[in-house]
Structure formats: structure tokens, C-alpha cells
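Every protein chain but one is kept in place in this view of the complex.
Chain IDs A and B follow the sequence of writing; residue 1 opens each chain.
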Amino acid sequence: MLQVTELTKSFGRLMALYEVSLQVARGELVGLVGPDGAGKTTLLRLLAGALEPTYGDIEVDVDRERIGYLSAHFSLYPDLTVWENVEFFAQIHGLHDQAARRRGKHLLEWVGLAEFRNRLAAQLSGGMKQKLSLACVLLHPTDLLLLDEPTTGVDPISRREFWEMINALVSEGTTVLLSTSYLEEAARCHRVAFLHQGKLLACDDPQRLIAQFPHTIMELRAPGVSRATLEEAARRFPSLVSAYAFGDVMRLSLSQALTDHQRQLAAYVTGVPGLEARPITPSLEDVFAWMLPAEGVGS
Amino acid sequence: MGRRLRSLIRKEFIQILRDRRTLAMMIVVPLIWLTVFGYAATFDVRHIPLGLINQSTSTPATRLVAAVKDDPTFQTNETVLSRDDLTAKLREGRLGLGLIIPREFGQNPGPGQEPAQVQVLVDGSDFFSAQAGLRALSPALQRAAGERGAVSKVEILYNPDLKSANVMIPGLTGMVILFITTIMTALGIVREKEQGTLEQIIVSPITPLELILGKLIPYTLIGLLDFALVVSAGIFLFQIPFTGNLPVFAGLAALFLLSTLGLGLLVSTLAQNQQQAIQMAIFMVFPQFLLSGFVFPLNAMPLAIRYVAYFFPLTYYMPIARGMFLKSATIDMLYEPAILLAVYGIAMITFAAARFRKRLG
Partner (left out) sequence: MTLVQEPAIALCDLSKRFDKFIAVDRVTLTIPKGVIFGLLGPNGAGKTTLIRMLLGVLTPDSGTGTVLGFDIVRRAAQIRKLAGYVSQRFSLYNDLTAEENLVFYGGVYGLDGDALVERRDELLEWTGLYSRRKEPAGHLSGGWRRRLAFACAIVHRPPLLLLDEPTGGVDPISRRRFWKFLYDLAAQGSSILVTTHYMDEAEHCDLVGLMLGGKLVAQGRPAALKADLHLPTLEEVFVTLASGRK
């Protein structure tokens, strides 16, 4: 369906994407994740044909007209109403007939915006804007859908509804590539591609990615104890790789799993009364934090 | 208050000095205007191409031809063969003026006949050349017509050479102040609105008064700097005799600055982005350019338009600038426009500041 080989894009001296190879099968849902400036948007724009690669190949098994692209910025007209935006989008794609109008109406109902058809797009909430954008992209039949951060800035309820729509599209056979900054969303994808500084560090089934994680994650909890004390306690674990605070618990990454016996002794060893150490399943976040080169974080 | 205000002013200057576009506007705009209004757009007309047909051999005719050829206003190297040739060349624009001296010119007319007259053909479509040409031609014509008619002697006061630079450059000091400070003040504030830094300032201990002063003080200095630039160019480059009192002139220019800064502040409360700010500022500056008397004389305007002109601060600044340069004006001669300027400036800045403060909340 989609085959990308050594795809590279540079903007002047800035290497936005470096030799990325990726295969996507029909009907697959692939999530792109990675820090700011990792190359997610560049990759999606290259696939959409909005950018020319510096070198490398993109082979897409569908007509250009059947690719839908939703950019990260709201790209509809804020001073047109919901319905006027739909009509305009249909017209620029050469859809003038009754069927197009019916499809537009149907899509607005599907995304739950039918009752707002006369409202100016500027007056929609973040979630509604994204749904309108999706409706406009779907006006013409699409086999491949490229979505750039479709749920950023969208409240949890709208996000859920948005995901239901995407799942429905995928189950109908649409191939979807989307970027996201929510890892729990990425975990719902068939495969997750992790980009960092233009390079593809990993691309796999979320469960398999987690299974690769070499360390054990341990959660430290002690009622009524300050974060500083917990942090101090964390340093007592000899196999400690990294630790971070999360609310009132401390999460440790350990290179060696603790035995049950060792866990029971945790309070005694650290000198923190009531300290509990409990192993938890690593998350995608833990996996990616481990994959990142130490200095690259946040840059 | 002092420390916070100092931080604001320091920051403003770093930004001004770092942004090449702002810096270019501050220095390049006055220089371009000086060139345009001082040299290029001069209303002193020279070298008007003049076609000459002389059919007379009389002494007055010879004298007239010599006078025309000597006059730098005219350029007489185009050869004209006939009257038809002359009109054709006038139409083509190759000539600005034509002079036909008939054969009988300078001879005593026969009984019952009028004396022969010189015929002058002028291309009126080139308005300034036509006027200047006729003005230069008339004394020679009168002299040539015979010593009978008394030649009227015209004396021009204050700008004896009638050089347009002498009138334009004093006015330009006002135009430069108006343009630069209005646009820069408006842009300086609107840019903060766009960047979101204004929001950050509002929630800081900076008071609205400090914020306004932090903007106006740097732009006042820049306005005065540009003022000094144009005045010194006028005196040293264009050799305009400055006859007034420089400190008094600078003080009056500062009064004028009050209204231009106020205008900039006002624009900043109306505009949402930098593009709008520039558009609005130009919208407010352009009519002043046309109607203040900078280019067209106020007296020549219809009354209704003149009332519009009285609405602009530049209209009051114009007589001050020209008076200072050319008429050795003293403050008591200019107190009327000075008071109006002060009242205008204070009202403008108070109104704009009040509006600005209200918008902050």
C-alpha cells in the first residue's frame, strides 16, 4: 500500500528527515510519535505530496486524489460557516453534484456537527474544528488518510469521539497514519513509529515495543512522605537506572528486577517507614525515554 | 518605578538596534525623502526645451534671442524649421515652450497698424514648467518690446531665490517626525500584542503608566534624532539659511512629537496586527502630507478642505518649521500655532493613553 525507502528531507542545513524506511499495509493504523521537531509533520507532508523529498522514494498504491491530509493547523476558513466550508471544500475537489451535498450532510451528521451547520467556523471549540476538518477531508473518497496531531488541544470527550470515528474508518479499510503527542493514543495503533531528530528509531506493535524494554519499572509509594524523601529512598536501589516523580509516587527504572524478598525489605533498607515497592508494567513512555539519547530530551 | 521603567527602555533600545528593518526605516526614510524633496522633486525648473523661430533681424529681436539663450531656465539647442514643426514638437513633448519672432518685430508699425508681437506657445500640460518658463520669459519680452513700458521690479522676500528646497526641507522635518514616530510607536506596541509579551507585562508589576512611558521615551528620542538629522542636512547639505533659534525650534518639535506619539499609541489600540498597524498609520499620515501645506498651499484649498487640514497637527507645525528656517521667527511670532500644537498634543496623548489603559484590562 505504502512503501517509503530512505526518505530524506532537508531544509537548508536543517535535516528534517533522514533515511526513513517504512512499509504500511492496507487498512493499517500507524501512529507517529516523537519530540518536537522529530520530523513527524515533515514525513506526513512528504507522503501527502505537499513537499518534495531531497532524496528517497515514496511508492503509494493509490491515486493522489484518494489521499486525505489533515494539517496540524486549522486550515478551514474561520469566517465561513460550517456548511459553507463543507461546500467550498467539495467544490475545490470538483464535487458539485447532489451526491456531494448528500455526502457532506451525512458527514456533518457523522461527526456530530449537523446542528451547528450555520455557525461560523471561528466559533467552534477545538474539538469541533478538528471534526469539521475531518469531515472536509473525507468529502472525497479516501483510501489513505494522513492526520497531523488531530487531537492536540482537544478535550478528552471529543478525543474519544474522534477516535471512534478513526476506528470506524480503519475497520472500513482506510489506511491511516497519524501523529500524536498522547502515548495512550499511540498505544491504540496497530504499529507505532518513533521518530527522533529526523530518524526512525523504532516502528513496531506497541506490545512488542514494551516487551523489548530491558528494565523493570518499580513504583515507590509511602503515605505521608514528601517527594524529596521518596527521591532519597530511590537512590538506595543499587540497580537504579533512572527515576521520576509522578504525583505522590516515584517511578524507578531498575536494570535488575527485585525479588519478592527484596521488595518486602524495601522499607527497612531505605529507612522510610511504610514504603511500598510494587512492580508495574512499563508504558510506551518508559520505552521511548529509554531509547532517546540522554541529552536529546526536550530539545 | 525607576528600575522597571529603565528595564523597559533598555529592552526597547535593544530591539530597535537589533531589528535591521526598524533601523533602516529610522535612517533610510529621512535620507530618501531628503533626496526626493531636496533634489529630485524640485519645483525650480531649469533647462526647459525652447524652440525658437526668429524671422526678424531687428536689434530688439537679436537682443531677445540673446537673453533667452543666456537664461539657464531654457535650453535652445533644438532646431525648429517652421511653425508646424514647432507645434508638432510641443505636442510630442520634445519642446516645452515655443517662441516665434515675426519679421516685422522691432520695426515701427505702419500707420493704423498694431506693432508686431512675439508669439509664445506653451505646453500647459506640464504645469510647473509652463509657469516657470513664462515667469522667466516675461522680463526679457518686456525689455525687448521697447523701453517705453516701465519694467516692473519684483522683489521676493524670505526665499529670494525661490528655491523649493528652502521650503520643502523645513516641512520635511515635520513629515519625518510624523511618519517615523507614528509608525514605530504603533508597531512597537502591536508587535508585543502579537507576540503575547503584552499579556505577560500586564500581569507583571509594571504599571500602565510605566508601560506607556517605556514606549514613548525611546520613540521621543528617535523622533528628535531624526529631526536633528533632517535639520542638519538642511543647513549643511542644502545650505538653507537657518535664521531662527535652534533650541526653541527643537522644543516646538517636541510639542509636535506629543501628537505624533499619541497618534501611534491610538493606532496601536485599534490594530490587531502589524500589517493593520502600518495600514492605519499610513492612512493617518497620508492626508496630512497632502493637506498640511507641506506640498500644496493651505490658502489655495477650498474652505471645507481647509477645515479638514486644521484637524491635523502637521498643519500647525508647518508654519513653525518654515518660520524658524526662513523668517527668523521668534516664539512670540509663533505662539498661536505653538499653543494649538501643545493643546492638540496633550489632548491626543491623554486620549490615546486612556484608551490604551482601558484596553489593557
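In this text, a contact is a pair of C-beta atoms (placed from the backbone, for glycine too) under 8 Å apart; a residue touches a chain by one contact, two chains touch by 3 or more.
Predicted model, so just to flag it, every value in this text is computed and none were measured.
> From the list A:3, A:21, A:75 or A:125, which touches the chain that is not on show?
Residue touching the absent chain, from the options given: A:125.
> Just one of A:15, A:170, A:245 or A:269 touches the chain that is missing; which is it?
Checking the options A:15, A:170, A:245 or A:269, the one contacting the hidden chain is A:245.
> Even though one chain is hidden, which residues of chain A still touch it in the full complex?
Counting only chain A, the missing chain is touched by 33-38, 125-127, 149, 152-153, 155-158, 160, 181-184, 226-228, 244-248, 285, 288-289, 292, 297-299.
> In the full complex, which bits of chain B touch the chain not displayed? Write them out.
Residues of chain B in contact with the hidden chain: 3-4, 6-8, 10-11, 14-15, 18-19, 195-207, 361.
Quick note on the criterion: only the chains that are shown with their structure count from here on.
> Taking the mean of the C-alpha atoms as each chain's centre, how many Å separate chain A from chain B?
One centre to the other, that is 62 Å.
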